[in-house]
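Following: one structure in structure tokens, then a few remarks.
What you see is the complex with one protein chain gone and the rest in place.
By letter and in written order, the chains are A and B; residue numbering begins at 1 in each of them.
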Amino acid sequence: MCLAIPAQVVELRDGDNALVDLAGVKKEISLSLVENVAVGDYVIVHVGYALNKLDPEEAAKTLALFGELGQMDALDDSAALH
Amino acid sequence: MKYIDEFRDGDVARGLAEAIRREARQDRRYHFMEFCGGHTHAISRYGVSDLLPDNVRMIHGPGCPVCVLPIGRVDQAIGLALEQGVTLCTYGDCLRVPASDGLSLLKAKARGGDIRMVYSSADAVALAQKHPDKQVVFFAIGFETTTPPTAVAIKQAAALGLKNFSVLCCHVLTPSAISSILESPEVRQWGTVPLDGFIGPAHVSTIIGSRPYEFFAEEYRKPVVIAGFEPLDVMQAIRMLIRQVNEGRAEVENEFSRAVDRDGNRKAQQLVAEVFEMRKHFEWRGLNVLPYSALRIRSQFAEFDAEKRFALSYRPVPDHKACECGAILRGVKRPQDCKLFGTVCTPENPVGSCMVSSEGACAAHYTYGRYKDVA
Partner (left out) sequence: MTEIRKNYVRPLDIKHGQVDMAHGSGGRAMAQLIEELFARHLGNEYLAQGDDGALLPHPGAGQLVMATDSHVVSPLFFPGGDIGCLSVHGTINDVAMMGAKPLWLSAGFILEEGFKLADLACIVQSMAAAAKEAGVPVVTGDTKVVERGKGDGVFITTTGVGVVAPGQALSGRRAQVGDAILVSGTLGDHGMAIMAERESLGFESPIVSDTAALHGLIEAMRQSGADIHVLRDPTRGGLATTLNEIAKQSGVGMMLQEKALPVKPAVNAACEFLGLDPLYVANEGKLVAICAENDAEKLLAAMRAHSLGQDAAIVGRVHQDPHHFVQMTTGFGGKRIVDWLSGEQLPRIC
């Protein structure tokens, strides 16, 4: 539940750490909880640890869903056309 | 900020608000509980309720680890600092929680306790490394999101062979809290708290996955939609819940698909399983004692268990008689229904747990929404 933010990995560091960047603010965090993270990936950061990678495709899909007309609406609209 | 700003877009919000208004049936009311305190905070801070139609109401749940942290545990932390001379490391959230004898961790600091705020469990380990002459205790609170970082810290301390680092473990489990709400007499027997569905926590779910919620959806026939942290996520989840209710479904859906899948973060789960095991009982502030609802450190890592190292005993401390937090955490009452709200109990002087953390139902309402009560 908890405060976590998506940030971009800009540098991999020793000891399973990485430098992440959010709008120019950089912080060193731990990658101990995740695997296969590459520079350029986005991770969810909570209390100094990456919890998971963020999936850009799913993010785009979710954004598209926000704008989607509901089924009801589509039916209403098509009914109105007739 | 990428993956943040797009999910806060006001124009898209208006579109979603319109979609929700159309999909919500006029002939009924909808009551959804957002379990997670982070969602409570987002709803209040962005004024999401203003964009919902009148017949859709949000009920604030107990998913705020600071709110459910019993006074007795804060007393233990304070005791370690003041009586045992320990260097106590804590997240910022705990500093102002009022405990017994008019103390809080912040007040204990003023009395000379060596109490340090840290951003990460790793900072506590680093502190222990840097000061081998001091006993460092990390006050570990939080749901499943915050537990893996504690597990990593303990393993790190073990690998470094640190003799001066231990953890006061107060980690709690989400499914137990959800059960207690659904099992509460008001919901189960009397049906006086109409609960049509849950908005599932965002970041807890990145760790545990969506699978654990399937039990609740089936057993109690309530839809669950896991929602991301941003206000648009919350609105979309509300829309998905309304659809499920309208269609008579009770499934687990995942709106936060960009960070959550069915299995969750296996690596994190394994680390947690390696270091922790379930406690038979644990007291939750406002919800009483719940079975199999919290974690303690396994015997293999006993030397890092502060409860063992300092032979701590637990003394439960009851809340103020007039405090309605228990009912509020279960969604049975609203902050305004509590006699103490806004008078005796304010963010400055929190009496109960719901006021203590900025995302507790009472604090959120007081800080962001009380102007509605006086209008």
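As a convention for this text, a residue touches a chain if its C-beta (ideal position, glycine included) is under 8 Å from a C-beta of that chain, and two chains touch if they have at least 3 such contacts.
These numbers were taken from a predicted model, which means no experiment stands behind them.
When the missing chain is restored to the complex, the residue among B:Ala81, B:Val118 or B:Val252 that touches it is B:Val118. By the touch criterion stated above, the residues of chain A touching the omitted chain are 1-3, 5, 22-28, 45-47. On the side of chain B, touch with the chain left out of the figure occurs at residues 1, 4, 8, 10, 13-14, 17, 37-38, 44-51, 64-66, 91-93, 95-96, 116-119, 123, 142, 146, 231, 346-348, 357-359, 366-371, 374.
The working rule: only the chains that are shown with their structure count from here on.
Rounded to whole angstrom, the centroid-to-centroid distance between chain A and chain B, based on C-alpha atoms, equals 21 Å. Against chain B, the residues of chain A that register as touching in their complex are 1-6, 8, 22-23, 30, 32-35, 42, 44, 46-49, 51-56, 58-59, 61-63, 65-67, 69-70, 72-73, 76. Within the complex formed with chain A, the chain B residues making contact are 1-4, 6-7, 12, 15-16, 19, 22-23, 35-39, 63-65, 91, 119-123, 142-143, 145-146, 148-149, 152, 201-204, 206-207, 228-229, 232-233, 236, 239, 243, 255-260, 265, 267-268, 271.
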